[in-house]
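First the structure, in the form of structure tokens, and then the observations on it.
Every protein chain of the complex appears in place save one, which is left out.
Labels for the chains are A, B and C, by order of writing; each one numbers its residues from 1.
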Amino acid sequence: MDLDFSAAEQDFRAEVRDWLARHVPDGLPSMDTPEGFEAHRAWEALLASARLSAVSWPEEYGGRNASLIEWLIFEEEYWAAGAPGRVTQNGIFLLAPTLMAFGTEEQRRRWLPGMAKADEVWAQAWSEPEAGSDLAALKSRATRVDGGWRLYGQKTWSSRAAYASHGFGLFRTSEEGRHRGLTYFMFPLDLDEVTVRPIAQLDGLPGFAELFFDGLFVPDSMVLGAPGEGWRIAMATTSSERGLALRSPGRFLATADRLVHLARDRLSRDDLSRDDVDRDFLAGDAGPELVDRAVRCWTDAEAYRLHTFATARRLMSGAEIGSASSMGKVFWSELDLRMHTLAMELLGERAGEAPWLDGFLFALAGPIYAGTNEIQRNIIAERVLGLPR
Amino acid sequence: MDLDFSAAEQDFRAEVRDWLARHVPDGLPSMDTPEGFEAHRAWEALLASARLSAVSWPEEYGGRNASLIEWLIFEEEYWAAGAPGRVTQNGIFLLAPTLMAFGTEEQRRRWLPGMAKADEVWAQAWSEPEAGSDLAALKSRATRVDGGWRLYGQKTWSSRAAYASHGFGLFRTSEEGRHRGLTYFMFPLDLDEVTVRPIAQLDGLPGFAELFFDGLFVPDSMVLGAPGEGWRIAMATTSSERGLALRSPGRFLATADRLVHLARDRLSRDDLSRDDVDRDFLAGDAGPELVDRAVRCWTDAEAYRLHTFATARRLMSGAEIGSASSMGKVFWSELDLRMHTLAMELLGERAGEAPWLDGFLFALAGPIYAGTNEIQRNIIAERVLGLPR
Amino acid sequence: MNFAFTDEQLALAATVRDVLRAHCPPAALRSERRPAWEQLAEIGFFGLLLPPDADGLGLRLVDALPALEETGRACLPGPVVETAVAAPYLLDDVPKLASGSVCVSVLLPSQVYAPDADLADLLVVARADGLHLVSKESVRLTPRPGVDPCRRLFDVSFDDSVLLDRSYVPALRRATVATAAQLIGVGRQLLAAAVAHAQVRTQFGAAIGSFQAVKHQLADVAIALDFAAPLVHRAALSVDEPVVPTVDRDVSAAKAAAGEAAELAARVALQVHGAIGYTDELDLRFWLARAWSLSAAYGGSAVHRARVRDSVIGGDLRRYP
Partner (left out) sequence: MNFAFTDEQLALAATVRDVLRAHCPPAALRSERRPAWEQLAEIGFFGLLLPPDADGLGLRLVDALPALEETGRACLPGPVVETAVAAPYLLDDVPKLASGSVCVSVLLPSQVYAPDADLADLLVVARADGLHLVSKESVRLTPRPGVDPCRRLFDVSFDDSVLLDRSYVPALRRATVATAAQLIGVGRQLLAAAVAHAQVRTQFGAAIGSFQAVKHQLADVAIALDFAAPLVHRAALSVDEPVVPTVDRDVSAAKAAAGEAAELAARVALQVHGAIGYTDELDLRFWLARAWSLSAAYGGSAVHRARVRDSVIGGDLRRYP
């Protein structure tokens, strides 16, 4: 057991850090606005020009064949540098692993390079109004037509869909069995037979959209895997969504560092307050309790990082994470929420300022999406600990 | 709405405080040892001589007709004075309310005065090996004989039974219905047909015992309520067990005060440690976090006290607490555990030095007995909030 | 000893609740800055705490507490606490105050920004040199981003003002307790909304409210609110008494507990609603935002916890009474 990065890994870190230091833009507008979306696409294109947008991919698709460890290094550097959120996330982290595992060589050649350059931006379309965490209850369907399929029905909570060019999700292609009747489709969002209705969030911006399908034609070449295999394929994707793929520690490490700095500022602000009119009221110095909580979060982020190194090692030696990824999901989502909740407390009435509010709203969703934490805890109890269903 | 004690209530508090100041003994041996049991009985007899052992009872049974508010005052003073635990608790707080509500005048005259003076000490016998929180699953039975009943079967977790003179519990007198076949019995523990097997606890002392019944004869005069009514009667008792009766705030207020003093000592000990060999190691001053938690407990104890004043008022105006008592059970049991867990942390390796350790072991049982907190939360969700079963 | 609200106190709350049901429906939160304001004025709401010689009812804060909880339950926008609770202890001879035709905002110690200052005819601002009374005409306001669309925040600057020769403390204590009462109301409504959703929303073929994990989270919210409320009631009694040595400790204990209970209610309500709880389409978001904004108003939970800590560790273990 060691924690020593190889010379190659250290060189890679140095290269990434240097490139980011020279190219990371100052705060872009929200990717849920039209101009912000374009700005984020431009950033991804620049990232891709340095072959840094999908480092773990094979070179022919625009990656560098980076190892899991190198990918974790990239993520640490990316978020530490304060780089923008990834508008390509659904594609690169959800769809791409599925294409690699279940797609055809043609499909990979056709879709991956454009995904890496953000020429095409992908929306995920898992949920339906009547099926939240319960994928098998999906009702939207696809009917066979000459050379392909036509999609009918409704999807919701489709992230990025407000501006994305394409989407992916499951549609029912036969009625046999809740699971066995589902097929995995990729589809365009710019045709008349699909209507995109943005959903405004607490911040008023459309982070999600509803999709209404009215016979959208999808050629066979955009079916991922065999018809009826959608459930099995999607499970692989969502487990990568829950597991390592979606939630590298880098983001939480950067958040934890910012949180500690915020707590230290707060301490000094309390000191200042002693000399003005607030004195008697604020005699109670709120520092210690909040600082203790901030440092606890910082240590938990470190624990998540180390835990991920161990998991990465297991994966690199060919093991599966499986249900254990549910532990990571619960841990990071509740850590992220604790960090942002504490930041809100530290900011008090200043909470509306700064990047923290957006992060808070995003973190609030953490325990809910990719399988609620209640469901994750059931999975841990039943599949990891072996308790009865 | 007010928080003003009447002149009478203030006089009562003064009398109780004064009497306790003059009579409370220094630490008695544990009531789970033979000598400690006798010492606690002697203390209860002294308490009864001042008509303070059951202040809320009618005078003819040894009480003072104290109001609920006066009883709460008594409890605050009793625990603040550091007086001993109540060896009579099962009788005075569990059986007596049932005798008052469902017993005959003869039964009250026969049993209550001896209970108040601790001439007779009562053990509760609710649980059976196969029935923990699930009273209706009881298997022990009573068969009709001339002039009374004979008891057969086994009870467990019978508190005080190791040394008590009498017990009370439910026995099946017919097979019709899980609930309707149960009857409420009082019975002696000193006859050959009942065997008492003490159960040693973590501290090695027999706080509980198992009871084995082999045809113990119980006269009709010791049946409480009508045969078959045991379930309804027991529910009333256990709800008083969960509710106000068993857990007056007095004990938690006293614990919270002691905890705050302990935290302050700890702070000063950390200061001291700066001047000896521990300096560099203990540079980290553990004070703030622990002190914050201690004060939070102190405030929660105050909240429980105020909440109880409101509940007492509702009861005095004829209302029922009902399922709301489950909220109190969860709150006090988890507060008590938090307080003692924190005390263990503050004491560190000194934790073995009582009285905190005994209290810790007792507090650990809080979330378990009188209906586990899981069950309490179900009750709150279903009966108070109206969620589906 | 009667630690329960009287029929009069509850009747006042019922009246306010009826007014708000009729004139501050959720739809109003999207369209109006001060819904139900005139109707509340008509029932004398803004004169509750004013002395009779100022056309008020001369009630104590505790008398108005259940009514204030109702304003939280309805998520009532506007500088209600500032005008109805703080102003009476900051301003004399403002004849129109009782009638509700004068709208007041305040910027006192523990506040960072003045809430709804753009609606205010008068502002009271604490500076190192004392309390300044500033009129709408002579104030300059800079909007600041906040979390609550119905409780806008402003930076305040001014040249002309009148120095008030009095302490902000009585007003600040009452505004803090009144805000705590609103937080209890906000929390209760969030709990009610989450319960209602859990009863109808199904997953895996069952109402999610039948899942033990959901039940227990909602039960914990009910417990937190149920044990925070008595601290708020006690704090009101403490500020109403001429001299209660523990008053500041009581006020802080109330604000901290109410804020934490409301934030827990918000978090669980979001959990139970899932992604839809997030959206602009559901009214839930207004109560979420109010829980967050009021929890930070007049000092956040951490500041108030710290004040209680300093008092208790300082040796003040007295309990009132």
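The rule we apply is simple: a contact is a pair of C-beta atoms (placed from the backbone, for glycine too) under 8 Å apart; a residue touches a chain by one contact, two chains touch by 3 or more.
Everything numeric in this text was worked out from a predicted model, so none of it was measured.
Touching the missing chain, out of C:His132, C:His216, C:Lys255 or C:His273, is residue C:His216.
The chain that is not drawn here is touched, among residues B:Ala45, B:Ala81 or B:Met344, by B:Met344.
Considering the whole complex, the residue from A:Leu95, A:Val330, A:Leu347 or A:Leu361 that touches the absent chain is A:Val330. Of the options A:Thr143, A:Ser221 or A:Thr299, the residue whose C-beta touches the omitted chain is A:Thr299. Along chain A, the points of touch with the absent chain fall at residues 1-6, 9, 69, 253, 257, 260, 263-264, 267, 291-292, 295-296, 298-300, 302-307, 309-310, 313-314, 317, 324, 327, 330-331, 374, 376-378, 380-382, 384-389. Along chain C, the points of touch with the absent chain fall at residues 211-213, 216.
Counting over the whole complex, chain B has residues 127, 132-134, 157, 199-202, 204, 208, 276-278, 280-290, 337, 341, 344-354, 357, 361, 364-365, 367-369, 372, 374, 377 touching the chain that is not drawn.
Quick note on the criterion: only the chains that are shown with their structure count from here on.
Taking the mean of the C-alpha atoms as each chain's centre, chain A and chain C sit 37 Å apart. Per-chain Cα centroids separate chain B from chain C by 39 Å. Of all residues in chain B, those that touch two or more other chains are 292. Residue positions 214, 305, 308-309 of chain C each touch two or more of the other chains.
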